[in-house]
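Structure provided below as structure tokens; questions to follow.
Here is chain A:
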Amino acid sequence: MAKIVIDGVSYEVDPNNNLLQECLSQGLDLPYFCWHPCMGSVGACRQCAVKQYLDADDKDGTLVMACMTPASDGAIISIEDEQARSFRADVIESLMISHPHDCPVCEEGGECHLQDMTLMSGHNYRRYDKKKVTHRNQYLGPFINHEMNRCIACYRCVRYYDDYAGGTDLSAQASHHHVYFGRQADGVLESEFSGNLVEVCPTGVFTDKGFSKHYVRKWDLQSAPSVCVGCAVGCNTTPGERYGSLRRLVNRYNSEINGYFLCDRGRFGFDYVNSEQRLKEPVRLLDSESRTLSSEELAATLAEFSSSRAIGIGSPRASNESNFMLRCLVGDENFYSGFSDTEHGAVQSIIELAADPAFHCPSISEIEQADAVVILSEDVTNTAPRLALALRQSVRNKALSLAEDCHIPQWQDAAVRELAQQQRSPLCILSSYATRLDDVASDTVIESPRVLSAIGFAIANKISATAASSDGGATEGYGELIARVAAQLMAAKRPLVIAGTTAGDTDLIRAAANIARALQEKRGEKPVDLCLLVPEVNSMGLGMLVNKENTLGRALEKLSSGAVSHAVVLENDLYRRADSGVVDAALSRLDNLMVLDLLDTPTTAKASVVLPTTAFSEHEATYVNYEGRAQLSFQVHRNHSAAKPAWRWLNGDQECDVETMVNRCSSEAKGFDKLGQLLPDPAQFVAGMKIPRQSQRYSGRTAIKANLNVHEPKQAVDSESVMAFSMEGISAQKDAAFMASSWAPQWNSNQSISKFQEEINGKLKQGHTGTLLIKKLADSGAYLQAESAYPDVSKGSLEVVLAQQIFGSDELSARSNSIQERMTDPYIGISPADAQAQGVQHGDMVSLDGIDAPVVVCIRSKMRTGVAAIYCGNGEINPHALPETISLGKSESAMGERGIRGLIISDVLEDY
Partner candidate 1 sequence: MTWEVGSYLNIGVILGLVIFIAAMLIWVERRLLGLWQERLGPNRVGWFGLLQVAADMIKIFTKEDWIPPFADRMSFVLAPAIIMVVILTSFAVIPFAPGVGVVDSNIGILFVLAMASLGAYSVMLGGLSSDNKYALLGALRAAAQMVSYEVFMGISLLGVVALSGSFNLREIVIAQSDGWYIFPQFIGFVIFLIAGIAESHRLPFDIPEAEQEICSGYHTEYSGMKFGMFFVGEYLGLVLIASLLTVLFFGGWLGPAFLPPIFWFAIKAFGFIAFFILLRAAIPRPRYDQLMTYGWLFLLPLSLLNLLVTGAIILVTQ
Partner candidate 2 sequence: MFNLIKDTLLSQVVTLWHVFSHAFVKADTVQYPEEQPYMFPRWRGRIILSRDPDGEERCVACNLCAVACPVDCIALQKTEDEDGRWYPEFFRINFSRCIMCGFCEEACPTYAIQLTPDFEMAEYTRQDMVWEKEDLLISGTGKYHDYSFYRVAGKSIKGKDKGEALNEAAPVDVRSLLT
């Protein structure tokens, strides 16, 4: 700790940080632009000037940039000093010379860091009488709007996009006051994290295009703390609603998970909530006629289902409460998992491994600290995108340690990068195809699954000879790599092993566990980071609720055998979980199938009773992320149709609120005993006051519904939650953990988050809503053996591996409008050699044997010959119907509307 004096008041600060960061940590107001809490300082904007004095006798002082000056012990500075003040006012006046006077038609207006800083610095009138510099805008894809005139050249966008997120297609162009931030030509921004530009840009150069289409100001959005349901990472989000529709979704700071950034799937993939295709009424389908159920009929139907020993199929995209309620309705033994069988096995072994004391499942912020990473065939950019962004930071640990050796402060961003150049921490990616992280990887192995898992086992064996050895033949030629990776992991301060379920090969998980166990064995007591990814928001929760032997396959078998007459499917499309033929066979034998879902799916089409459920923003619910971290997501807005949370349908007539439900789940379900801790303690709120979902400035209260009836209805009461559909209640600043949207006086932009953090980049003052559910066992397990069987690939056929896409592979977000603009048709990625052998060209349509839908050929330069990466699209191809090896046939059909034009992968051959 260092002591510094700011304007005569002395503060305890961290000497490893810069003055700006420490001033903000202390809650002081100091304007800035180019500095970002996550990206360090470059001293570009000159806005954070303060006066620094040599000692108590120094009356003159020197102007310094706070962001470029260390908070060294004994520093005496002044923010209020007249010279510093006028310097800052002059700087902002110069920055504003060409600003275009268009705040009223700017989407950033009202949450604009530039507006806030202009006000704070005291500039209000343009004295400069020359012409304003103008720029042409670019088309940047369906997500981001570009309005270059508003730019103040702080360089935050390129520092984020290129340096932080690893993008290559956004750059600073031209020079002096003509500097321009954009692409080389119009086109879609390639990075999967481009949406963060909206929040990173301090003004309105990059704005949310989807939001602009139905734009309202920040203060008019009704919002609540929510959790992203796009993947298993569980990023914290703030969705905003107005006039009954969900308008946008922004990041909600959580120091342990997403920090300041989201991926584009999470940010733009919420639109399905507003979809016209949402199910609205409980219906019974009889003789292909649908009829809305009355409440009596509904009660009778539910009674029928609960008394007839129905089987229930859960869902990894439904909340814990809904899955638990279904389990209560049908009984433990009749509750089946909603995963595919392979995934079920993988999830079960992941849960087992998570309880092993030898391993620690790292959070996103811990992943950023890893300094040697090996990824076993999990395409994280497309399955858990936020994790890929964290991995990009982890490779910078080399640079940070180099900087430490040279006594360069870690926050000196430009200096640290200059020092490290291309030196990075080791990141070894074993994959069947090129991934979007290859550019920062130290080793990339593109091989067939058999070889990949063999390499994995071999690395473990190399680290500790007690680990199972692998098929020596498969790893031929990789001996040096195996030794190198093993050495890198051993040498690292915090090694990390990543695997997951989406590659469809459980051996990879076993290999990953072996590597981590070998590391733990050799390195001693401390558990080793082992990150095993699951694909969906509540995969872990469902996995923990369902019995190990209750696979979907057994459920379908039971159904097709005719042993049961009733089944309930919870928010799940079975045609994505098993072979269509098997599902058809099972469902056709069934007289009574109840499906609860929010959108129509092939499964709802087969149901006799369909009950509409609410979307993530319409109910309060808990989800368990890949770490086993349970998080509470609050209701943002009400659904005005008949839709209810699934657990409420299943609960029938019994009155029950969501908190009771969470508590019941917590006390009755094994492994969920800490779930109840997520619920806020009402005792902490003064006089039972609630937390408002609407901001203090929420407008139009007496006019929104005046067209329907001039007599205003009473404001909706939320009797279940600690939040209210109102602007009244506890000021959000008092309890940051339930902060719907951060705001502080003079800080209208998202930068106001610094007012809620214990220190910059630290925890929120009130902690986080989230608790790790999985209890560690006393003893660690043993090394695992390879179990998978791999197909023999005959000549002329290709071994199938599945590819994922960030936009399209997730069922719900794929139904959002802007995401759909980025989706592609199903494709088959093959190597140039295979393409030549099969006589197909890039963009050709081919048929796969046994599959109805044709797919597009995508020739990928880095594919292994003999392996085909198939992307199944949004349900167009059933991955479970694919054979292990496949041969291509010509297809006469024309390429679909989307084709694969929008495909962004690193190894598509340009000349195709």
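Behind the choice of candidates: all candidates are chains of the complex that A comes from, given by their letters.
We take it that a contact is a pair of C-beta atoms (placed from the backbone, for glycine too) under 8 Å apart; a residue touches a chain by one contact, two chains touch by 3 or more; residues count from 1.
Being a predicted model, the structure only gives us computed values, none of them experimental.
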Candidate from this complex that touches chain A, chosen among 1 or 2: 2
Interfacial residue positions of chain A with respect to candidate 2 in the complex: 99-106, 109-110, 129-137, 147, 149-150, 173-175, 178, 180, 182, 212-217, 219-220, 243, 697-704, 706-707, 709-711
